[in-house]
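Of the protein chains in this complex, one is absent; all others appear in place.
The chains carry the letters A, B and C, assigned in the order they are written, with residues numbered from 1 in each.
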Amino acid sequence: MAVKTAEQYYESLRKTRPTAYVLGEKVANIHDHPLIKGQVAGVAQTYALAHDPEGEKLLVADSKLAGEKVNRFVRLYESPEDLIVKIKMLKFLSQRVGTCYMRCTGLDAINATALTTFDVDKKYGTPYHTRFLDWLNFIQKNDFVVWSGVTDVKGDRSKRPSEQADPDMYLRIIERRKDGVVVRGAKAHQSGSLCSHWGLIIPSREMRAADKDYAVCFAVPTDAKGVIHVYGRGTLEERALEGVDLGNVNYSKFAPLVIFDDVFIPDEHIFLCGEHEFAGQMVRAFGSYHRHSHGGCKCGVGDILIGAAATIADYNGVPDATHIGMKLTEMIKTVQTMYGCCLAASIEATRHESGIYQVDTVLANTSKLYEGKEYDETIRLLVDIAGGFVADLPSEKDLRNPEIGKLVDKYLKGRPGVSTEDRMRMFRLIEKLAFETRDIVSNIHGGGSPEAHRMTLLRDTDLEPKKKLAKRLAGIKEDK
Amino acid sequence: MAVKTAEQYYESLRKTRPTAYVLGEKVANIHDHPLIKGQVAGVAQTYALAHDPEGEKLLVADSKLAGEKVNRFVRLYESPEDLIVKIKMLKFLSQRVGTCYMRCTGLDAINATALTTFDVDKKYGTPYHTRFLDWLNFIQKNDFVVWSGVTDVKGDRSKRPSEQADPDMYLRIIERRKDGVVVRGAKAHQSGSLCSHWGLIIPSREMRAADKDYAVCFAVPTDAKGVIHVYGRGTLEERALEGVDLGNVNYSKFAPLVIFDDVFIPDEHIFLCGEHEFAGQMVRAFGSYHRHSHGGCKCGVGDILIGAAATIADYNGVPDATHIGMKLTEMIKTVQTMYGCCLAASIEATRHESGIYQVDTVLANTSKLYEGKEYDETIRLLVDIAGGFVADLPSEKDLRNPEIGKLVDKYLKGRPGVSTEDRMRMFRLIEKLAFETRDIVSNIHGGGSPEAHRMTLLRDTDLEPKKKLAKRLAGIKEDK
Amino acid sequence: MAVKTAEQYYESLRKTRPTAYVLGEKVANIHDHPLIKGQVAGVAQTYALAHDPEGEKLLVADSKLAGEKVNRFVRLYESPEDLIVKIKMLKFLSQRVGTCYMRCTGLDAINATALTTFDVDKKYGTPYHTRFLDWLNFIQKNDFVVWSGVTDVKGDRSKRPSEQADPDMYLRIIERRKDGVVVRGAKAHQSGSLCSHWGLIIPSREMRAADKDYAVCFAVPTDAKGVIHVYGRGTLEERALEGVDLGNVNYSKFAPLVIFDDVFIPDEHIFLCGEHEFAGQMVRAFGSYHRHSHGGCKCGVGDILIGAAATIADYNGVPDATHIGMKLTEMIKTVQTMYGCCLAASIEATRHESGIYQVDTVLANTSKLYEGKEYDETIRLLVDIAGGFVADLPSEKDLRNPEIGKLVDKYLKGRPGVSTEDRMRMFRLIEKLAFETRDIVSNIHGGGSPEAHRMTLLRDTDLEPKKKLAKRLAGIKEDK
Partner (left out) sequence: MAVKTAEQYYESLRKTRPTAYVLGEKVANIHDHPLIKGQVAGVAQTYALAHDPEGEKLLVADSKLAGEKVNRFVRLYESPEDLIVKIKMLKFLSQRVGTCYMRCTGLDAINATALTTFDVDKKYGTPYHTRFLDWLNFIQKNDFVVWSGVTDVKGDRSKRPSEQADPDMYLRIIERRKDGVVVRGAKAHQSGSLCSHWGLIIPSREMRAADKDYAVCFAVPTDAKGVIHVYGRGTLEERALEGVDLGNVNYSKFAPLVIFDDVFIPDEHIFLCGEHEFAGQMVRAFGSYHRHSHGGCKCGVGDILIGAAATIADYNGVPDATHIGMKLTEMIKTVQTMYGCCLAASIEATRHESGIYQVDTVLANTSKLYEGKEYDETIRLLVDIAGGFVADLPSEKDLRNPEIGKLVDKYLKGRPGVSTEDRMRMFRLIEKLAFETRDIVSNIHGGGSPEAHRMTLLRDTDLEPKKKLAKRLAGIKEDK
């Protein structure tokens, strides 16, 4: 059966043997590492909840390709309704995990690759689309986790790929063999790469003729030879290493730098190979899908932000203060805006010739702009409501200390009826929600930077009809 | 045939003889008055475009009640799709009229009254719902314009209706007769009342037992005896009086104070009469529908704002300046947000037992909050892009003056290829869009004040499930 | 005696005979025209209050140049304290006039010209500085009103002066005679030009060698031959023409386009004539002084905005509503910010070699950026607090109408103890404060556009020392 359980996921994951470094050391049983296991647990929820009565409605659907039910995280967007359900699914999961479960990156890359390969084949008669569907069918049958490798390290950002002093600053083909290619480069910010079975690698920008070796898309096993995952540091590591004061007690996130140190990719896994004029389409399709996904995911986390704010206000004894109601209202407003614009981007979706539906890019990027700016204010409001202990709460270890434990318990108490321990736990969750870098920075830079969102918004808005409307009202005759 | 033409509208309107005062004088042929006729022309477009191929798709639909096609402005919301189409219809009209065409107020009051009367009858066995549908059928058959009288003058805002020094500060029943009631009071800000045939009057707030004489809903002909329309002043009146420098050359808006100086309402037109506990439901239903309508209407005007900004930047010679692109992006972002949240509020609509669909109130009020604040910034950005001549452009009369006309033409010219006259017209349109009070203040106070929107947002959000989600993640056991 | 009274001002003004057009007609007794006299009255307050015990402390000071007391509006900035007093003087006047009294434009142009001519003479041995001081001495002795002509009409804004299709889009020298020059061009947005005796005309931008004919600075009588003032329209003209519903009952603003239709300027009034590299310095000095002035002036008007908001909240019966307190707090915050940054820009002032003090440009432009954006939100908050009658209040003529006057009086009443007439007057003032274009647009575009303020802020901030501080903390060795 295609829809795996959490146990089956863990089992299959442990069969992978990725090359991984954490804080300067090579690590063998990486999936059990205290800095890694929190996100494995989050991904496992995408399996577990597929077997939950409520979750199944959102997480499981028929796949035309597989001819059976599959997990939506490996399925194509076959209708506007699918895009609406994706938003609701991501919201549902985020409400339960409170951080990244990473599978949306693969999902969005799968759809972007599927539709772009269709267009490439149409122009060039290449076999990418069929090849891709074969691979996707294999992924669906095995219900694998796929990470998408998009963001190159970029080196000097004022230079195009082929202009860089070091030509490897964008991932590229360094050798073409008769049965495949060898690639070199590095993809940064690879959320949860070590939780996955396969990677789907796509270009990170539009390319010109001179950049054609950089116009490459392929699938690769997470533990392929030459693929090296280097853990990127976040805040709050000491908590995971100690196993105390965790905030989010079960789930966490990490995002390695993944280096492709001359990795061989066989033909059957290559889905773009030099057709440079399609690189832009592929990454833009990915980008708009992924900004849309963020709207679902982050409004689920948004419900946690709101819930945490309301809870700590209650624990502090002031659930009904007027200014707190006003701040909660601002928080709700922003979260609903992200959600609303993504639902709307789904309804206004259009059908690509491949049969895949594409979101309205203007509405999807609008949602993402709120995530990049106003959502940050939502987090600030949470800290504002909570108070200073977000900064400097003593440890649970102090609460357990035989000499001062009672004093800590006494002085960190909030309103009667709430235990100090519960109040401390809520402060820890808020600290995690507000200050864990990998979670927070993704609000700004996940799915491209705010500048990319702005440029997309403006580029994809046709100003001419609007200018005509204004001229007509003003009594200006149409320009000849 | 139920769907009238613009000519039929004008003809029917001229048969009404409302009592109207403008700037201290009683006016007979009110529909031709220079301060009034601009909005009559706007309303006429709701008829004319119903016979336009593109407009018909949005403006005309079958009515179960009338058993024939009717104008959507007098029809019930029978599905989520109807709510989506309403948004698109209002956007379409606003793009063409650029200001208020007023019929959405009646539409929203019709639906609010229909569903509330259903509930009143269910509780009390009253005949309001049937009575209302009879009246509505009559309105549909005649394709009449209906204005909704909601906002009372309120007097001392810290007092409830029955506590006011003058009991008439909220409209009330002052006498109950065997065949009807006599009402007294005044409704403020009655956009375009003089363009209509009938009014549908509903309470403006929730009422308590002591306020039961204020819990009254009824229909009344616009020219009924005792109904007095007193024109409210706006900016830019001198332009309409002179017929020059109009900005929006065909359309305008006005909003009288409508006084009910002891008006008799026969039983057949009474739809609520003392059942105080339903007053709140009725106005809240109206409010959420109307905030939703604003999202459609104002994002149509928003396209004009954006189009005018892009046009004047072009006329000034700087269409591609980076900072102007960034400002246009901000404008688009806000307008799309209002639109997106209203589409989403339609999809998330729920069915009332009467068969009428109600919008998601949180999303609808979210949209309205942007209209109340960020949309104002959109207008500021338009002025920022346009430059100082929004403030103090010489008149077209100066351009026509034989002595200085040529100098004015010479010095007010922008980039080559654009006539000074066209540039002046665009500045005038911008002045109108940015500084005509009745248009602009409605962004803030139309459909209730921002404070009402905030309160609705918070009241209609259930915080408890969100608190539970946060506690679960933090490892806090559910409160017993 | 140099410090004139209001009566002496009126008397001297009536001796001028400027060429003026209003709404397409040439007007003879222009100072009495209903659209003009409101600002003449405002300027008169700069004289009247110089003889008021409180006002005198701010408005009158010794002049080294004149050797006697003069009005500060025609005096040089001889110390940081002078700049502080300027801010307080402008605030004081704005609190009493509530709109523009225009003399700060001349004051700032006087100081910018004084210091720039010093530098020109130093480089070229020209006689501009002495000449200028002679003229200024004459102005001080006569206590004349000076308007500053800065903003050119600009034509195609993507082109430099010498690149324009029509070379007159920036004011320029078209002929050099042995005793002077002839100039042609037009200056836009000339606040209150017709209230003045003299104009001081300076370039509106930096100039290159090709633009040297545009690098011209001179003084000119307001009624010189060839100087034509064309009235620019604002929003509330009908009120002034009727003399009713004025809002601000005594004072108003206007801003003509002033055309220089081949005007001869004798040598003694020429203070820059082709030394193109000083044009930029002159206008930048003016710009920073004037943005500084705005901080004083607009925070005085800001006190009126706050006072009007607090008054109408009181009249509506809700002076103590929590949300109104929060909105007043936001308003106060913005107004204090503008004030605070301008005081700080005064303390951090630096002495120019001429002995004149220059404001800290970063702080002055910071203040102006708030005026351009957040101050607009302050006005929106005022409208939010006041309610819908800002849009559509019936006229005082309706209140006086024998048929409906009593009804209008009854229904427009607020809380007990406040007359309807007073409440209507306060709504009218708010309408004027929020929607009179010449006042409001100047918040955004007065003293240059927000983009100019941003560019100044960034250009005048030295980033290098800040980069060094950051590198040192990070443990990065200084770049060689």
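Observations, loosely collected:
The rule we apply is simple: contacts are C-beta pairs under 8 Å (C-beta built on N, C-alpha and C of every residue); 3 or more make two chains touch, one makes a residue touch a chain.
As the structure is a prediction and not an experimental result, all values here were calculated from the model.
From the options A:51, A:88, A:445 or A:468, the residue with contact to the unseen chain in the full assembly is A:445.
Among C:367, C:395 or C:443, only C:367 touches the chain that is left out of the view.
From the options A:179, A:353, A:392 or A:478, the residue with contact to the chain not on display is A:392. From the options C:135, C:170, C:231 or C:251, the residue with contact to the chain not on display is C:251.
Although one chain is not displayed, its contacts with chain C can still be listed: residues 84, 95-96, 98, 247-251, 303-304, 306-308, 310-311, 314, 325-326, 328-329, 332-333, 336-337, 339-341, 343-345, 347-348, 362-363, 366-367, 369-370, 422, 425-426, 428-429, 454, 457-458, 461, 463, 465-476.
Against the chain not displayed here, chain A makes contact via residues 21, 23-26, 151, 153-159, 165-166, 168-169, 186, 188-189, 228, 230-238, 241, 245, 254-257, 259, 261, 316-318, 323, 372-373, 376-377, 380, 383-384, 387-395, 397-398, 400-401, 403-404, 407-408, 410-416, 431, 435, 437-438, 440-442, 444-445, 449-451, 454.
The criterion applied here is as follows: only the chains that are shown with their structure count from here on.
Shared numbers divided by all numbers used gives the overlap of an interface; between chain B and chain C this overlap exceeds half, so the copies present the same residues. If each chain is reduced to the average of its C-alpha atoms, the one that sits nearest the average of all protein C-alpha atoms is B. On superposing C-alpha atoms, the copy chain A sits rotated by 180° relative to chain B, to the nearest 5.
Chain C has its Cα centroid 51 Å from the Cα centroid of chain A. Centre-to-centre separation between chain B and chain C, using Cα means, comes to 38 Å. Counting partner chains per residue, chain A has residues 326 touching two or more of them.
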